[in-house]
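The chains shown are only part of the set, and none of them has been moved.
First chain written, first letter: the chains are A and B, and each begins at residue 1.
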Amino acid sequence: MEMLDAIQANLLSPAVLFFALGIIAALSKSDLKFPEPLYAGLTIYLLVAIGFKGGVAISDAGLAKVWLPSLAAMALGAIIPLWTYPVLRGVGRLGAVDAAAIAAHYGSVSAVTFIAATNYLKSINQPYEHYATAFLAVMESPAILVGVVLGKLASDRAGGATGASLKTAMHEALFGRSIFLLVGALIVGTLCGQPGMQKVEPFFVTPFQGVLALFLLEMGIVAGRRLGDLKKVGPFLLGFGIVVPLANGALGVWLGKLTGLELGGATLMGVLSASASYIAAPAAIRMSLPEANPTLYLTSSLAITFPFNITLGIPIYLEIARKLYA
Amino acid sequence: MNTHPMKLVTIVCEAYAKDAVKKLLRETGAHGYTLFEVEGDGSRGERPADIREFANIQVEVILQPDAAQKLLERLHAELFPRYGMIAFESDVRVLRPGKF
């Protein structure tokens, strides 16, 4: 009952409704389209804003509180590909490289899903540790590296076309633009603290939720365009894209509790664990494992898991956390 | 004014191939290149070019005929299997052959 209310509250938020509007735009073949620089600008804004806010929160809370759950988040990112890879191989009957690529996406994280979750918590007045952004920042890269290594091993065994070296993959995983912006802004925020925040708050904090709503309109268009690919990926990935996030979400919440987070923070750890990357991971994978089929990993992360998480997933992970903390 | 025959090689490929293509250009002796973002459609489906994951670029490079030949060969052997791309060659005439 309570959970249905929670889901309904989420579905009627501007962010989710604009996301739905974007999907309708794509399906109705409207010529509505965000020019690439606008998309890039909104992405930069969201990443810098969330990173900066998180950094200020770290400077408020002190590193002592942050390091343990951050370490757990990194471990989580590395472990997820290790358990999903055999599932994709064994149950899904996917090729080794495709399995590694998809596993990397689900171990990595989606910043927009995280942002939507913080907004949701805020809107229902559920407090959370603001430094949770640190988990987002450290969780993007490890899974990508693990996934690329898995794929390289498989593709070497098969003597397949070799993509860029592991070094390129590491550079992309550590200096790729989304990670660079997030980690960079986090550090800037930590150095500035509250005095810096006061200066930039009216730009980076106050209008943030509105910008997110506008951005989700574009994300809806992008995801909607891929809906046609759902038949190409088959029923296994469709199920995978919903069941695996639920499992990872529960795992993340539990680990959050274990490492001392409050209910809000553990929910966010669950959301991160459940989310799949569609910006950083595709870029790194496309360059390091070019033999992997982009339709498979992009469709599952962008057209299945992302919409699932921002509509139903987020309230569900909160509910799991509530059960665990009850 | 004398013009000198030269080859123009045009490559249309997904943006992720950018670094690999640039590297190949350097290795085959190109002294420069020109590049821009494009939309496209082909065997790998539409590339609407509004987010980076679906971005497409067109690279144009002027080369000596033998360098062009070498570039096409290596594109075919090394990059065609890995990336969504097409490449073609045409004849152009330039004024300062030493530049290319």
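Here is the rule we go by: contacts are C-beta pairs under 8 Å (C-beta built on N, C-alpha and C of every residue); 3 or more make two chains touch, one makes a residue touch a chain.
What you see is a predicted model, and the numbers here were worked out from it, not measured in a lab.
Overall stoichiometry of the protein chains across this structure file: A x3, B x3.
Everything below uses one rule, namely that only the chains that are shown with their structure count from here on.
For the pair chain A and chain B, the distance between mean C-alpha positions equals 35 Å.
Those residues of chain A that touch chain B in the complex are listed here as 33-36, 39-40, 161, 163-164, 218, 222, 225, 278-279, 282-283, 286-287, 290-291, 294, 298. Of all residues in chain B, those touching chain A in their complex are 14, 16, 19-20, 37, 48-53, 55, 81-83.
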